[in-house]
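With one protein chain withheld, the remaining protein chains of the complex are depicted in position.
Moving on, here comes chain A:
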Amino acid sequence: MSRQNVKPMTMDQGFELIDAAVTKLKRILEGKPEPAFGSHEYIENYTIVYNMCTQKPPDDLSQQLYDKYGGIFEDYDKHTMLPSIMEKHDEYMLRELSRMWDINKIMVRWLSHFFFYLDRYFITRRSLPSLTEVGMTCFRDHVYNNVHFNVKQVIIALIHKEREGQQIDSALLKNILDLFVQNGKGSMERYEDDFEKFFLQETASYYSRRSSSWILEDSCPEYMIKSEESLKKEKERVTHYLHSTTEPKLVEVVQTRLLVLVAKQLLEKESSGCSALLRDDKTDDLSRMYRLYHEIPKGLEPVAKAFRLHVTSEGNGLIKQAEDAATSGSVEEQVLVRKIIDLHDKYMAYVTDCFQNHTLFHKALKEAFEIFCNKKVAGSSSAELLATFCDNLFKKAGNDKSNDDSTIESTIDNVVKLLDYISDKDLFAEFYRKKQARRLLFGRFNDDHERSILTKLKGQFGGQFTSKMEGMVTDMQLAKDQQTGFEEHIKNGNTGKPKGVDFTVNVLTTGFWPSYKTSDLNLPLEMVNCIESFKAYYETKTKHRRLMWIYSLGICHLNGRFDPKPIELIVSTYQAAVLCAFNNTERLTYQELIEQLNLSHEDLVRVLHSLSCAKYKFLKKEPASKTISKTDSFEFNSKFTDKMRRIKVCIRLLCLFLQWMIAVEDVDKDRRYAIDASLVRIMKSRKVLPHQQLVSECVEQLSRMFKPDIKMIKKRIEDLISRDYLERDTENPNTFKYVA
């Protein structure tokens, strides 16, 4: 149709047509009986707008159309939509809102189609909001802004209902909340400020109330189950109708109320808290506890703390038990160490299983063990007890076949683990070494076991820790070879055969073994021959080595030719020397003995006591008192007899207490050297250092072996000052300088 002859449409004309279309649309949307728009109607409406826009000015009615469009929505929103929503309540309000929202969306769609031409030129030219935008903004301004408060109240009430166990219409809520989001026009502001904020507040007070009542009524496991359940439900809520961004905030609120604020009360519950669960092996509950607290930042700390306190108290309990059971000051270390090992296994299992190997729990376990493993038990240090434990373990291993190799191996592993917790490791090393020496020398050892523990100790604590001990074990090996060589040598008749006396020698390397005192004991002739014969043999093997004979550690097998029957006697060399003195004379006085044998008084008294006043009286003493005096005389007891054919009488030449004292003194001495060396090393590299730092660095350096006493460090520093290794800074006497 040609345009020239057509009169421009007036505004009134156009609007009338548009209104008609809008009314029709409204009727359709409101569900009233109305035929749908046909395609020609659609085109007509579009064309009306088109024409009105393309008319030559002043008949170009774009602006008016734009305003009209806006007006349509404003009108409908204010006068139809809003009232109809407001007159309803609760769920019905929500439904109505939802309905209106849908209607609005369709209306926007249709009308923007009709008014589309505006979008193409007018709007873009003038940079105005698009038709869709106008429609949505109207809704927001005139409907949403007026209803959201009440709507939010309804939603929250519904959620509360659902929490209390009732069913609600999730889909409806989802729609409404979606509506909130969309009314934010791209940002989450509306959702967050108009709904989420209140929702979270409400959630917080809800769970506060729950938590208060549960914590009083329920046991820890029950509470945890309820918490877990609640968290699960809340997460489901999110998937059902809340926006996904709410999830982390919601979880945090629930966790805080249910788990964080009551952590102390919960974990410390009398008969069902962390302690009780650990004690009663409730792995499921503990795992749940871990799961729940793991998600909370720093949430595991109170749990780890409870764990540590519990383990510490269990450990302390064992220590106390051992103290109480210790009769006459001697602790049953076998029992105690085994129990500690078991304790360790039990709680380590918790750490690896329930607590998923988390470092916090490893640390808690370590700290707990470090506390009670370093306590003294009835005056004995743990280092000593552990060494004694190992000694007994290896001594028994030879005898007791039921202790098979794999058990021994796993016990050794446990020992190494325990040693890690003990701070005075050097003390352990010293006691272990002394006991090892006795084991090796008296033939009660198993080479494999000895080497196995040393390898493991070396792996954990370094070669320096085990070098002496390894040296000792190697010595025994070499000694065996040496002995074979010696016997060969004798067989070949190279030296004077020691007259039918079987003689075994262990050659020890001095540096490795504990120091033993020698003595100038006068040996009986038979033994002297043995010594000489070995000396001669040894000369052929190596020159430039001096042999120091330690008779105090020797063992002799003697044939006791008693009248009733001969009995084999297994005695120490000292005892043998005394007995052999009676080979030539029936009777000897104390004085004669001491001159003949050249023993010290203490030694002789001890030996004579063991032979004449103890269980087996090989010698008769005159007078027959219980103690040895210098005026006594002795006679060979030819009448002696016993049902056994072989009797073993060995004596320790140094009482246990003295041995202990020597060990402790040696360790102290070594520590002084170690501290000195460490201080000098540190100062040499740092040149100038304040006192505090020097001390703390020194402690750290030495911590692998022992925990140095601060007072000792101070004393060593002063000693180094007097020996001109260090000096005080003249300006600041709290700082030390290295003296080159």
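Worth pointing out:
As a working rule, a residue touches a chain if its C-beta (ideal position, glycine included) is under 8 Å from a C-beta of that chain, and two chains touch if they have at least 3 such contacts; residues count from 1.
We take it that contacts and distances are computed from a predicted model.
For the chain that does not appear here, its UniProt entry gives the protein name "Defective in cullin neddylation protein", which is one of "Defective in cullin neddylation protein", "Large ribosomal subunit protein mL37", "BBSome complex assembly protein BBS10" or "Proteasome subunit alpha type". Touch with the chain that is not drawn comes from one residue among A:R438, A:R451, A:H691 or A:K737, which is A:H691.
For the chain missing from the display, the contacting residue among A:R126, A:K320 or A:K714 is A:K714, taking the whole complex into account. With the whole complex as reference, residues 690-692, 711, 714-715, 717-718, 721-722, 728, 733-736 of chain A touch the missing chain.
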